[in-house]
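With one protein chain held back, the other chains of the complex are shown just where they sit.
Order of writing sets the chain letters: A and B. Residues in each chain are counted from 1.
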Amino acid sequence: MSRVVDLLRFLGGQVVNRVWRLGRASRFFLAVLLKSGAALLRFPLLLREIWFAGVLSLIIILVSGLFVGLVLGLQGYEILQRYGSAQALGTMVALSLLRELGPVVAALLFASRAGSAITAEIGLMKATEQLKAMDMMAVDPVARVVAPRFWGGVISMPILAMLFSSMGILGGWLIGVVFLGVDDGAFWSSMQASVDFRYDVWNGVFKSVIFGVAVSLIAVFEGYDSEPTAEGVSRAITRTVVTSALAILALDFVLTSFMFRGMP
Amino acid sequence: MSNDNFLVHIENLCFDYDGRPVLQGIDMRIPKGRVVAIMGGSGCGKTTLLRLIGGQLRPTAGSVRVANEAISAMSHARLYAFRRRMGMLFQFGALFTDLSVFDNVAFPLREHTDLPEEMIRDLTLMKLQAVGLRGARDLMPNALSGGMARRVALARAVALDPALIMYDEPFTGLDPISLGVIGQLIRRLNDALGATSIMVTHDVQESLRMVDYIYFISEGRVAAEGTPEEVRASADPFVHQFIAAKADGPVPYHVPAPDMAAEFLGAAHV
Partner (left out) sequence: MKRSVLDLWVGFFVAIGIGALLFLSLKVSSFSGIDQKNAYTVSARFDNIGGLKAKSPVRSAGVLVGRVTDIRLDAETYEALVEMRIDSHYVFPADSFAAIYTSGLLGDQYVGLEAGSDAEKRLADGGNIKKTQSAVVLEQLVGQFLFNKAAEGQDTP
């Protein structure tokens, strides 16, 4: 009997704890937005964070995009071939990348590459009292440290997602046209005919902006909220990657059901 | 002495951390232009006291007044305006790891002034010269020894010529030479800037050599106070234990525990 009570108490505590953290994260998000003015106006600060979040993620994004495109090309060709419509390979590769794989996989990679790095950086600054020191110097750490990192991530994410999709399409082209002999003209023209810029490309970019906001917020919040010890920071990094992945996939479902409902 | 001769007034200051009392009624007055040491064992709430003076924590009861203004009653903006006139040296320096030595010292100047870059450069190099590290300006913090990092942090703390400088354990983890260097620097900078310094430490010998006044804190209260001469001559058992570094005394060696005989023999009977 007491075991059941203990279990219920434990579960209840977990739920309350999650809701409590969600509330803190929301308040933190509001504070970051309110204190973003200076960060957006001070260009060198923002530039450093775009470099940190975006440029340093370039290699992994470009290489992964290429490989995902190669695989899509191979698998897509194999399936389309059965129905004698291998010329639709371009359409298939482009649509799956632009609508889903580009934004989602790029965001997952971004969370594990840049998100974890942002959490680690802020967490270590907290653990070594750099944030407290800044506060004592009358410089608000949320405005000076958190806000530029947040916006650096939000700006980098859609650029990375577009690069991922572009590399993937080139990978699909490489496999389909160069190695498997799909007609070059058919590959591009079937793609162009059925991919709509506003509907497919723009919705994908919009998705990646939302993912960028979510991942960047989770990363800066976990860093800022971490326990100021070595284990605390490493736990925060793990939480960033796990929470980001869940948030990306859940948001993707919600966004997809809004964007691509009942459309051709 | 009249009120105006004191920069910091602390009255009946109490602070609880998660329901555990840390400070239980501290009274202190820090005179202008002096270097005051606050001493006590590890974990007695010395650092908490500094953070209460700096306004990073709010007291549970009592008040801290700096320049006759209550810190805990200030708005965020007012507190930030006040902190521009305060400098604080953190325990391990807390240098910004992504900025070079030069940029660390220039940080407060860049954040709080609109000075042209040449003037910031000159001011920064002057501060670095004062701590003897003008030649290390391009190093990153991870390339500095503990003593050098502490000196850079000191240069950063005084970059805006503060009226009140606080030091959190400035001597921890330093070799004897670095320790002496930091001690002299604290004294020299205080006198050169006409500032007031509060130093939290448990290094007795170095403090007795360089400070003007000492407060001893134990169990959340001021246990003793006095000038270095008074402290050396003191017959107070607490002060005596602290200065002579004795293991047992008013500060007990043993954590309170049940009677030893009862515990060991009792365990054998089970």
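As a convention for this text, contacts are C-beta pairs under 8 Å (C-beta built on N, C-alpha and C of every residue); 3 or more make two chains touch, one makes a residue touch a chain.
Bear in mind the structure is a predicted one, so any value in this text is a computation, not a measurement.
Although it is not drawn here, the omitted chain touches the following shown chains in the complete assembly: A. The residue touching the chain not shown here, chosen from A:98, A:214 or A:251, is A:98. Checked against the full complex, the candidates A:33, A:79 or A:193 give a single residue touching the omitted chain, namely A:193.
Contact with the omitted chain, checked across A:54, A:103 or A:148, is made by A:54. In the complete complex, the hidden chain is touched by one of A:36, A:166 or A:234, namely A:166. Against the chain not shown here, chain A presents residues 44, 47-48, 50-51, 54-55, 58, 83, 85, 94, 98, 156, 159, 162-163, 165-166, 169, 188, 191-193, 195-201, 262-264.
In this text, only the chains that are shown with their structure count from here on.
Distance from the chain A centre to the chain B centre is 43 Å, each centre being the mean of its Cα atoms.
Taken together, the chain A residues at the contact with chain B in this complex read 121, 124-125, 128-130, 132-140, 144. Note for the complex: chain B touches chain A at residues 54, 56, 80-81, 83-84, 86, 88, 90-92, 94-98, 107-108, 111-112, 153.
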